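Missing here is one protein chain; the remaining ones are kept as they sit in the complex.
Order as written gives the chain letters A, B, C and D; numbering starts at 1 within each chain.
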Amino acid sequence: MIEVSELTVRFGGVTSLDGMSVRFEAGTCGLIGPNGAGKTTFFNVLSGFVRPAEGHVRAFDEDLLSMAHFRRARWGLRRTFQTEQAIESLSVYDNVALVHEHSKLGRANRRGEVLDAIEFVGLRDVAYVKVGTLGVGSRRLVEVARAVVGKPRLVLLDEPAAGLPDAETAHLGELIRRIPEHSEALTILVDHDMSLVSSCCPVTAVLDFGKMIASGPTADVLRNEQVVRAYLGAEEFQ
Amino acid sequence: MSTAELQSATPLATPPSAPRRVERADLVRTMVIAVLLVFVLIGLPQMLSVYYIDSMTQVAIYSVVALGLGVLVGRVGLISLGQAAVLAIGAWVAARLLFATSLPYEVVLLASGVITMVLGTLVGLPALRMRGLYLALITLMLAGAITVALASLNFPNGGHGFSGYNGTFVHIPSLRRPGIATTDPAYFRYSVIVAALMFLLVLAHVRTRPGRAWAAIRQSEPAALAAGINTTLYKLWAFALASFITGVAGGVLAGAVRYLYSIDFQTQDSITLLAVVLMGGAYSIWGAIVAGLLLQLLPAILNNAGVSPDWLIILFGIGVLQVLTTAPRGIVDQLPRDISRLGRRLGGLTRRSAASHGEAP
Amino acid sequence: MSGALVLRDLVVSRGGRDVVRNVSVEIAPGEVTALLGPNGAGKSSMVLAVGGVLPLKGGSVMLGERELARRRPEHIRRAGVAIVPEGRRLLPGLTVEDNLRVATYALSNQDAAAGRARALELFPELDKRLGTQARALSGGEQQMVVLAQALVSAPRFVIIDELSLGLAPVVVQRLIPTIRTVAESGVGVLLIEQFASVALGLANRAYVMEGGRVQYSGSAQELQDNPDLLHSAYLLRGLGDGGSAGPTDRVPAGG
Amino acid sequence: MHALLVMALSLPSWQDEQPFLVTGLALGGVYALSGVGMIVLYRTTGVLNLSFGAAGAFGALIAWQLINHSGMNQWLAYLVCILFAGVVTLAYGMVFGRRLAGRDAVVKTTATLGLTLILLGAMDLLWTSNGGASRAITLPTDSHGFMIGQVQVTTTDVIALAVGIAITIITTAFLRFSKLGTAMRAMANDREITATLGVPVRRVEAAAWFGCGVVAGIAGILLADLVALDATTLTFLVISSLAAALIARLSSIWITFAAAIVVGVVDATLTPITSLTNYRDMTPFVLAAAALLVLNRKRVLSLARQEF
Partner (left out) sequence: GSSSKSSSKSSSSASSSAAGSASSSGAASTNTAACGSKAGAPATGSPINIGTIDTHQPGTDFTDGPNMITAYFNCVNANGGVHGHPLKLFVQLDQTQPSQVAAAAKQLIQSDHVVAIDGVFDLLECTIDQSFWKQLGIYEMDAGIAPECWSTPNSAPVNMGPRYSSDGAVQYALNSVHASKIVFVQSNVPGTGYIAGGPAALAKAAHVPITELTENVPITDASSVAVNLVDAAGANGSVVLNFTPPEALVILQAVQKLGLEDRVKSWGCSTPCDTDFLAKALGPKWNHKLFVNAEAVDADDHNGPEIQLYKAILAKYGSSVAGGIGSFSQFGFLLAKFLVQALDTVKGPYTMKSVNAAIVGIKGYHSEQLCDPWTYGKLALHIPNNSDYTVTPDNGKMITAQGCTQISAADPQIAQYRSVAKAHGVNLG
């Protein structure tokens, strides 16, 4: 459970988040909104890269914002980046192990859990290959594996399917749907591919100009007039 | 680096059993290194003239310095143009302690390592806020400042006071060496052992948790933070490690040269140091040894051949340009590929000839 | 304006491997042409090579009578061929305003001002961001800037790699008629797009690339009507082998 | 506290400081010249040209050779010097600058150290300081001058400061009012993309490299006169200008100018303060380090991939 209240972020004259309040309960939740609405900024606040001007975030009854940024991963917060950031000079295994060894998890079962995550995203065959030699699709999967290894509590996915063709998006969607059962984490998915969002997320929240304009069951949200006007555009989705 | 690395990567068809193989290769590699080390320790001093033994001692010392810079540049992505100044600090501390105390040499080495580590980390502390070009330039500035300060302060020569320098000496005493290594071959062995220990120390870092953390930091700090890495800590750690081993190298250097002068630690040396580290290969442990050879053995050979040292500088300049434009991973990356190609060809030959021998009745 | 942009038998090599092999594509003026294909098919490499950024190993790029292959990027741009490379490659340290100004470098001051105005009309979202450094923009805003850079500078041909990357649906919808208008004004457009429906909806002709080769070429309508065609082209390569890491040396059937 | 008091008491009077101010201003002018030259190139190509000093020194030594051993007219020889520095820098830019264009700024800058080493080695090879022989370039303007109060000011001093001011004004105007200025900054960001946008990058960068080299040549001659005609000295004197450029965060030309003047003046005016005089050469380092640390207080996280 994560509860965001009155979150405001300003960059100079730009207000990227403007009193954002929302509550994500469990499972996989969608977060959508027009370009520049503040979705990535919201993720950056959660991971500690951006310090909000105002507001609070409580996650599983802890004050997330008072935590040092690198501690949040230890606490169980994981994310992927809009521009993929897998570490090229390390193997897939080391990429994932890296996250594991900086979490609170013991080392006893490290190898097993790391391989488990790699298996989960379907990269077992290339587990010892350097990431630098992999293609875009696989790199995104490496990021997903890093996000689910061990026992994450909160997984943030920032446009993981951008630039992936339909078939691979479908594969990715399947993975995202299985994250809650794999690791019991609360997952927040940002993407502009509505078919991916509606197939993965039972609930969705919509951000516009830094404010929440709608939230609830995905199907309802996507029919919301305001959302259609601000984000989806007139004709799409029926 | 990203493009270069991609380009150098051949399309892989790595079999799933890779890890097992890697372990066997590791074992072989360890054995090879052990044999090499034994040869260097026992065989080499017998074969070389004193002239080359001394320059090999320097190679051992400067390999460690290059290794430290290699950790910063190659592993963490922090360019430092001030490592010669750090070496100078290490040597200064060691010299001061050697004159002032009668501590065992090993203790002096450790102390100069630790004190240099503290100072180096202090330098690293503000530098942590910046990276890339700014870090390179600020370290260049700091190195320049340290050079000027050392020129005014002077290296200890057995005098009293904080600086341990007495300008009026018409007789400058030499620095002592460890009791077990007073002769040149013995001191060479001593240096190699210390260097080997420093290499092991770095290896122990690179192969494990800090190594992976550094790789993450090098590529993208936000990604590293998101992976739970305390980037400040690990960057300081890298500075501390590099300064420590450079400080120890400074201590070994003090005993090797026995007289220290600030002219031997110029701002320019930091630049040539970076040049050879890049030429050798900042990403690899072996690169450090190549850098040491380039920096100390090559000049000795050229000097002995009567070639002007100016050529060496020109050579380093060309080397830097060559490496940066065509082989960003340094000589150690290129050479083995050439050698392994050669080896494969030779291997093919011997196998063929062995086969033909076997066939002979 | 007459004459198509004809790419013939292009070969592009990356990392010592041919990633585009004998690809021929024709981009007609006044039309939208779609280029589809899975990850690693070689689409982006082809775009970069046409734009003069990557070296062409073989083939020709003819603009009417003019050979553009192996010319420098600025020549190709000045000849009227604008490319939008993949990955939102803008000028990160410059403001949005300056990014647009550079894109109209070759135009007269008047045309440049008009171009800038058109860009803001197309992407009103950028209006408030004009003074912001491009690297601080959101992903979608960056995509808008690179599209604007190509569209405002009066090209004769535009090649857009990943049109809708990171754009909100509402923006994509706004773009579709724009692209159509641009094409109707006589510009030849080549679209690379992961949302096949978007691309095929716009395009007259379509090509499908896989493993560095063109596996299909024909009318966009036909592809849209027979999704199986598209899938069969895509699926030649089997799924889940980890994207583009798989060996592509096998010569696929057909082509 | 006590040390401060002692220092304060031994501070020289304004009267005593005046001549130091003059030399400081002249040197500061040349540092500004060099600093601005480097910044223009940096803003165009992303290369901080550390071979700047070496190219100027090489040119100055050639001029010396021509004047003293070939009997060439000295103005012609200075022209040769300027052209040489321009051409060497241009050649480097065309061969290596271009091949490294897509790499990280720190790589591009490190590569210029390669050129620096080559030039330095070649200079020592060609003009060894054999037996401590010394060389000098003496501009005719050295013997002209005037007095301000008690202080002798030579025309060379005036020229040095004037050239520094002139280049500052000219480049500022150029970068601000011409669209070439924007194109130059765009190139430093991403040369490839700038080219695909239709900017004639080769011509623009050739102009920048050559211009930088020419400025290096001018600075080389002035510094050879004001400081010394010595390869190593002139090569590493670039650090003072570099400090000024750094204080300006490698972007503002006016701040570079101001910082260069400050570096020159502080360095010179510390001379008569006995307790600090031997440490005064630390001025550029200290000022730049302090400025960088203060200016970089705000942490910036960037997702950009770094080389090395």
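Going forward, contacts are C-beta pairs under 8 Å (C-beta built on N, C-alpha and C of every residue); 3 or more make two chains touch, one makes a residue touch a chain.
These numbers come from a predicted model, not from an experiment.
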Omitted chain - touching chains that are shown: B, D
Of B:I115, B:A256 or B:I289, the one touching the omitted chain in the full complex: B:A256
Residue in contact with the excluded chain [from B:F99, B:Y134, B:F155 or B:F199]: B:F155
Contact with the hidden chain (one of D:T23, D:T110, D:T171 or D:S241): D:T23
For subunit D, residues in touch with the removed chain: 16, 19-20, 22-24, 26-27, 120-121, 124, 128-136, 138, 142-143, 152, 154, 156, 226-228, 230-233, 237, 240, 267-268, 271-272, 277-278, 281
For subunit B, the residues touching the chain missing from this view: 46-55, 57-58, 148, 151-152, 154-155, 165-172, 174, 184, 256-264, 299-300, 303-306, 308-310, 313
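The rule is short, and it goes like this: only the chains that are shown with their structure count from here on.
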Subunit A and subunit B, separation of their C-alpha mean positions in angstrom: 42
Whole-Å gap between the CA centroids of subunit A and subunit D: 49
Cα-centroid distance, subunit A relative to subunit C, in whole angstrom: 29
Per-residue overlap in subunit B, given as positions that touch at least 2 other chains: 2, 6, 9, 11-12, 218-220, 222-223, 225
Multi-partner residues of subunit D (each touching 2 or more other chains): 301-303
For the subunit C and subunit A complex, residues of the former touching the latter: 36-40, 86, 125, 128-129, 132, 136-141, 143-144, 162, 164-174, 194-196, 234-235, 239-245
Residues on subunit D engaged by subunit C in the complex (per definition of touch): 179, 182-183, 185-186, 188-190, 192-202, 302, 304
Residue ranges of subunit A touching subunit C (in the complex, touch as defined): 11, 14, 33-37, 39-41, 82-83, 122-123, 125-126, 129, 133-139, 141, 159, 162-169, 171, 192-194, 230-236
